[in-house]
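All protein chains but one are shown in place.
Letters A and B mark the chains in the order given here, with residues in each chain numbered from 1 onward.
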Amino acid sequence: MTIRSRTLLCASALAIISSGINTAHAQDDNIKIGVLLPTTGGCATAGTRALEGHSAYVSALNTDGGLLGRQVETVHRDSQCNPSVATAAARDLVTKDGVDVLIGGVSSSEALAISEVAKQEGVVYMAGIPKTVQLTNEDNLHPYVFRAADNTNTEAKSAAIIADRLGWDSVCTILLDYSYGHDLGEAFVEHFAALRPDAAITNQVWPAANTDDYSPFISQLLASDCEGVFSGVWAGVFPNFAKQASAFGFFDRFEFISAGALGSAKFLETMGDEMPRGIWGNALEVWYYPNTDGHKAYLDAIAAEIDERPDAFHSTGWVAMQFIADAIKNAGSTDPDAISAALKGLTIDSISGPLTIRESDQQANRGIFWGQIADSDIDGYDAPIMSNVEYIPADEIMD
Amino acid sequence: MLTNPMFLSMTILNGISIGMVIFVIAAGLTLILGVLRVLNFAHGAFFMLGGYVGWQVAEVWLDGVPGALWIAAIAAGLVLAVLALIIERTMLKHLYGREEYYQLLFTFALVLLINDAVKVIWGTDILTIAHPDSLRGAMDLGITFYPKYRLFLCAVGIVVAVLLWLLVSKTRWGRLTRAARMDREMLSALGVRVSLVYASVFVLGAMLAGIGGALAAADRSLYPGMDADIIVRTFIVVIIGGLGSLWGAFLGALILGLITAFGTVLVPEFELVLIYLMMIAILMFRPWGLLGREEAR
Partner (left out) sequence: MSPAIEARNAALVAIGAAAIFAAIPMFFGDFAVYLGAEILIYILFALAFNLMLGQGGLVSFGHAAYFAISGYALAILLTTYSWPFWPAFIAAIVLAGIAALVIGYFCIRLTAIYFAMLTLAFSQLVWAIAFKWDDVTGGDEGFIGVAVPVWLVEPSSFYYFALGTVLVAGTLLWVITHSAFGRVLRATKENPQRAEFLGLNVRRVRLVTFVISGTFTGIAGALFTLFNRSVFVESAWWTKSAEVLIMSILGGVGSFFGPALGAAVLILLDRAITEFTQYWPTVLGIILILVLFFLPDGLIGLFRRKRAEDGDELGDADPAPSRTPAE
């Protein structure tokens, strides 16, 4: 035998041995939750916090004795905000680690990728952050995909409600040129036209998702005749846009409502003085509102886990895991079909009140908090906050 | 919309300022390419690192100090210069003369290492440097108004171009770099330490990227991985300008900036592919770029 053939044989042997070893440690009694959240890549900020929120819930759960008398174990893989990576990692979690449930995803593409694996492998997948309506539309819905997050309809249509209240008669939009932006735009235009039939959409600009210089879009809007701007420039890219737009006097000229979690606490702390005041932003959770016991318990649990003030994204990991935990409890087993059946129609007592997963399309009726960015009026807290926070429920607007 | 003179002049300025930021990166890249024959994939990462160093100085160490940004830019340039010197002396110099994919892969390894280092040191949250007080807001130019800081960035691009041109065409160092480009063996036979000429070019290129990164960071935001987008556009600028050509890079950057600015207005659906189509069109007629020369190889 030649040396080269030996090399290949060695390599193949190595492959087999390593995979053999890796499959071996998958047997024990814990309930395994496979978590696919990016801790690197373009959406790591959201992913890291969702993972912390998830871990906080699991810690609390295990302290109370776990689920079905078994401990809950989290197996995390970094999905890198990349659907190809998410696909491979999801498969690994199911086939190698033997997880009972998949949770996670930040971008739409990650969610759709994980959902595809969930369908192939027959494992329940709960999306905690992804909002794309494509995930649960007729083409892509299957018995194992669920959403705990708000969807793009809820987010865009609640923005349209605010735009209507502000009395906008001519509107421009600046939405990112990918599915999140397109879905937002479609829902906003539709709902705004229903609310204010005489209002006009004057101009729509579509910067690419990875734009680093927004000036061509800013000047187009400045040259347009509109009262207000609806934006989908989400928190991950907003600092860039805000800085460039402020220098053009953009926020003095227009009223501005933006989707994309601009009201998240950590984001506002990072932006500080650079955050334009008076614009409308949203968040899935606001640490100083509402003042309920459920919310306070959540804040304490997060504080125990991370030792700092929670961000809105922490709540996504928490709520997603709460749905899964309650479903496993109700199902009395970790059989995927039993969990799936238990999730349909399930109502949980969440941090922002009761939330229900609809049987028809397997989405939670999660609403969203809106508010106007203002200087802090909370003692000892300097960063900007959302003022006049209001929870807009999803039931009427999520379709 | 373009018939509106205010909007037209704003769009032209947008194009120039987009181009000038890329030029500052492309200038160093093309210089290194021309003299060292090394395609430096890490040049975008140098730019990013410059931004982060600038942030550390301007927003943490000298927060609130007037003129912090200027000190930050100098610091970023120096840090990158030292880093580049270490990289060149300990590793890169051993790869000259090897097949080009060795250098390509080496600089790609630097991209990976720098990105992870940035993640470890500064985390994954988005960071921004505030505009300096003196350049906040917009300036009235008569026909239109325009953000002062972006006008400043245009000026930086032009100053860099002129200084580099003077350096390369009027100084002894410049003559040596041009000679090293033509005939390395001859130069070293004449007793010139070519190795040091190479090192100085690499250091200068990295320093420019560092300064550019810090100055640009005040008009955009910083995040790990931001280099992956910018490096491809920088390559395009260098390709259409002609590899190794300073004014080619300047021209290429202006074209890219203006196409981005006008393409966004005129053909928004195709803006993303427009720059690639333009590049192909140019290369059909001038395979070696607008101001490049055919290489005998």
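In this text, a residue touches a chain if its C-beta (ideal position, glycine included) is under 8 Å from a C-beta of that chain, and two chains touch if they have at least 3 such contacts.
Since this is a predicted model, take the numbers as computed values, not measurements.
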>> With touch defined as in the header, list the contact partners of the absent chain among those displayed.
In response: A, B
> Of the residues listed, A:S55, A:T136, A:S179 or A:Q372, which one is in contact with the missing chain?
Replying inline: A:S179
> Of the listed residues A:S55, A:T74, A:T132 or A:Q372, which contacts the missing chain in the full complex?
Replying inline: A:T132
> Looking at A:T45, A:T87 or A:S231, which residue reaches the missing chain?
Replying inline: A:T87
> Touching the left-out chain: which of B:V65, B:I86, B:A109 or B:M186?
Replying inline: B:A109
>> On subunit B, where is the contact patch with the chain that was removed from view?
In response: 33, 37, 39, 91, 93-102, 104-106, 108-113, 115-117, 120, 188, 193-195, 198, 228, 232, 235-236, 238-239, 243, 269-270, 272-273, 276-277, 279-280, 283-284, 287-288, 295, 297
>> On subunit A, where is the contact patch with the chain that was removed from view?
In response: 1-9, 11-16, 18-20, 22-23, 39-40, 77-78, 82-84, 87-88, 91-92, 95-96, 107-109, 112-113, 115-116, 120, 132, 134, 139-140, 177-179, 182, 209
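Please note the rule applied: only the chains that are shown with their structure count from here on.
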>> Could you work out how far the Cα centre of subunit A sits from that of subunit B, in whole Å?
In response: 35
> In the complex of these two chains, what residues of subunit A are touching subunit B?
Replying inline: 39-42, 44-45, 48, 177, 205-208, 210, 212-213, 215-217, 219-220, 222-223, 236-237, 239-240, 243-244, 247-249, 266, 270-271, 273-274
> Which of the residues in subunit B come into contact with subunit A in the complex?
Replying inline: 1, 4, 6-7, 10-11, 14, 17-18, 21, 119, 124-128, 130-131, 136-138, 145, 147-150, 219-221, 223-226, 229-230, 260-261, 264-265, 268, 271-272
